[in-house]
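A protein chain is absent from this complex, but the other protein chains hold their places.
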Amino acid sequence: MDLRVEIAGLHLDHPVINGSGTFDAIAARRAFGDALLAAFPFSMFVSKTITPEARAGNPPPRIFETPAGMINSIGLPNKGLEGFLAQDLPQLAELPVPLCVSVMATSHGEFARLVEAVAARDEVAALELNISCPNVESGLIVGEQAPETLSLLQTVRPITAKPLIVKLTPNVADPAAIARAAGEGGADAVSLVNTLKATAFAPGSTEPWLGAGRGGLSGPAIRPVALEQVRSVAASVSIPIIGMGGIESGADALDFLATGAAVVAVGTANFRDPLAGARVRAELEAALASAGLASPQDLGERIAASTST
Amino acid sequence: MDLRVEIAGLHLDHPVINGSGTFDAIAARRAFGDALLAAFPFSMFVSKTITPEARAGNPPPRIFETPAGMINSIGLPNKGLEGFLAQDLPQLAELPVPLCVSVMATSHGEFARLVEAVAARDEVAALELNISCPNVESGLIVGEQAPETLSLLQTVRPITAKPLIVKLTPNVADPAAIARAAGEGGADAVSLVNTLKATAFAPGSTEPWLGAGRGGLSGPAIRPVALEQVRSVAASVSIPIIGMGGIESGADALDFLATGAAVVAVGTANFRDPLAGARVRAELEAALASAGLASPQDLGERIAASTST
Amino acid sequence: MPPLTGSKPASDARTLVPPGRRLCEVTENRAAGGYRIFSALDESGPEPRAGQFYMLAAADGWGQRTGRPYLPRAFSVAEATPADGGLRLHFLVEAVGPGTERLAGLRAGEGLWVTGPLGRPFSVPGDLASGVTGAILVGGGIGLAPLAILRRQLGERGVPLRTLVGFRDREHSGGVDELFSCCEVRLASEDGHAGHRGYVTDLLAVLLEGDDAPTAVVYACGPPAMLEVVRALCSERGVTAELAMETPMACGFGACFGCAVPLAAGGYMRLCSDGPVVNAADIETALVAGSGHRACGR
Partner (left out) sequence: MPPLTGSKPASDARTLVPPGRRLCEVTENRAAGGYRIFSALDESGPEPRAGQFYMLAAADGWGQRTGRPYLPRAFSVAEATPADGGLRLHFLVEAVGPGTERLAGLRAGEGLWVTGPLGRPFSVPGDLASGVTGAILVGGGIGLAPLAILRRQLGERGVPLRTLVGFRDREHSGGVDELFSCCEVRLASEDGHAGHRGYVTDLLAVLLEGDDAPTAVVYACGPPAMLEVVRALCSERGVTAELAMETPMACGFGACFGCAVPLAAGGYMRLCSDGPVVNAADIETALVAGSGHRACGR
């Protein structure tokens, strides 16, 4: 079966990529060696979000298992722009797939600096803007406000012709409104969902468990919410969608494609199996075949046909 | 142990009630007889939401099981105000606990009509306003907009001195802002969370499963999200909170009380066991004792002490 | 909701059920053709009436497929036999998903959460229509479950009855002997390996041509497509029929309104409390969306 997809000008071998921050290809290669490259599970690699300056991340504990999911409050540990470009980028460039770098900042100026420096590198095929962050100037969370999202895009869009993907937060009443603003600002695609705001208490105590007090929920528990947000965004924008949230199997991936995503990302499931993405891809191929479809495009056409009648 | 709690002027025997729409006491009594009344699991009974006119509800299928949860798209079937008052209220009045009636309408006038007619009945101890509904005049979802919530409260608050509880929707960026508006409008308490917007596909098909296309997610899967929303609302309002979302055990209930709820509600867990509420209450008693607390109030004081330092 | 038309039993005498689920011990689990029969000892529940069901959940391993099953599963009781210390309840199961898989894998000695018996049972023929003396039982595949206990309960009342049973193929036809021992059964099978080659509803159509058709009521249980043919046949010929239906259920005791079945008069009934046995005249169709997940018998 022909699983190739094109999204935002990127040509991918199949529709399964990783969620930012859920697969460190450098650490994984250190553990698994070059066998990992031969069996690389994703058709594009999305880096963990980087910020202008290095960050140590949040105090432990950082994770908590919940019914069919987990909460994380990792706190974006990263080497900062300079460290990333110097140390990580050369290693990520050795991966057998295109590279997308996820970036986050708290002001337009810093966002612009990141986009400019990262987009300038040939190793980088695309950028993802993680907008679940406050704008230090307005005090508002960028991804919760359509005007903030639009104005951020207006700042960074002119900087590069490379694909810009906007990663939406699910913690809003109307994700489609944010997606429309991203599209209006010139985003090439949106990806969703990021994690749902969540917290947990230490078992048998009345104290919060996480070192940072709260974090974000991911995994199968949130899949029905993610699927609904993808549906609502797909019904509202024409730019392509990268769908994620609790995808564990090819059947799950098919649901996201059927509801309007062009590409799917595997996140938390990678923690259960470093090659979860490869299994999802294989199962998706089988699921498409048994739904009588010859390619992901076929599915898109079937949906278009059924919604236009 | 003294489990009594006082909330919004209501004196309850213990802090465990039901979530609206998750326990039909009339149908349950038909199945289980008066033994149900003797073992009644809740310290207050919250009715399923009623609307001005009768509603048949959504086409089937209406439910879908998800990882550690379920989606429902019931569609508020109910007999309407007149039918409720004539047929259901006399039967609900026979329950051994105070009665709270949940109401929903799509205009201020209709909301006022419901509140007036329901509050006038002696059998009714309190009202819950389900605001996950559109305002047909503004077209906005009341519970997603602080100004809409405030203006609704300003309409209905003068009508009755009985406790008004506002049931918040979790599908917002900032539930605390809505809770503040409810408090400002004179609400006596807020309850949260209602269900998270969600959808699902029919297994092995590319069609949505639910007759209505989408619905709301409940159950343990959403507990970490509910707990975070309760925390954020508790940090922001002084009116009491009824916390719910995936509560299955006394330990879960304790988490909600520890994060700032005065009362907890059991919803989806009732479907697994008609007496789940009674078990939660018994386990909560044990959990409080093993945390060295003599009553739910003690917990409240411990929290107040730890946050004021 | 509009009142149910048709012939609701005069006295809706339900058996009162202990509120709350109770833990029962699994006593047996054996193969029966393409299905399995498992049994549990119920120490405190009342005797079920034919057509009633229980909500079941394994005490361990519920949730094992990444959090599914989460809700309990509805099961018609296939037989209830007095036993030392209570009643032995027998259930017929076909593994079609995580819940039925787990139940089909129960081992003797394991715990089973049980709520029930729930819902409206089959009516006694005399309560359904006057002048009716006999009964025709029509079962498809795993739909046999409630007919086994119905057959016995009607037999004990001396109601003359004929039993028609349909199966997909040889592999799925086992278990009949056990459940319908000492009872005349006419078979249909889609593969023709036994009895009539075709559907069980073909046999029913022939019976309903007979002169004594007006003196019988039809009791049917099976997949939606089969029930729909039964409904249409009986409606055409003015024969009273009760159908034991299925839909996805969350609670089983009227709490969730999840089990809606469209009524002929408009609106919906809750199948768990207004059914699962419904008068064929009350419903719009037996082909309820979401209920047709098992392609057995027809």
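Every chain is named by a letter (A, B and C) in the order it is written, and numbering of its residues begins at 1.
Everything that follows uses one rule, which is that a contact is a pair of C-beta atoms (placed from the backbone, for glycine too) under 8 Å apart; a residue touches a chain by one contact, two chains touch by 3 or more.
Bear in mind that the values here come from a model prediction, so they are computed numbers and not experimental data.
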Report, in label order, the displayed chains that the undisplayed chain touches. A, B, C
I'm checking contacts with the chain that's been left out. Which of A:Met1, A:Ala177, A:Ala251 or A:Leu275 qualifies? A:Leu275
Looking at the whole complex, which of A:Asn72, A:Ser102, A:Ser132 or A:Thr195 touches the chain that is not displayed? A:Asn72
Absent-chain interface as seen on subunit A, which is shown: 21-24, 26-28, 30-33, 35-36, 39, 48, 56-70, 72, 74, 77, 79, 209, 211, 219-221, 268, 270-275, 278
Where subunit C meets the chain that is not shown, the residues are 60-67, 70
What subunit B residues would touch the chain not displayed? 67-68, 220-221, 248
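Definition applied: only the chains that are shown with their structure count from here on.
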Distance from subunit C to subunit B - Cα centre to Cα centre, in angstrom: 35
Roughly how far is subunit A from subunit B, going centre to centre by Cα mean, in whole Å? 34
Please work out the Cα centroid separation of subunit A and subunit C, and write it as a whole number of Å. 47
Mark out which residues of subunit B touch at least two other chains, giving numbers and ranges. 64, 66-69, 219-221
Can you list the residues of subunit C that touch 2 or more other chains? 66-67
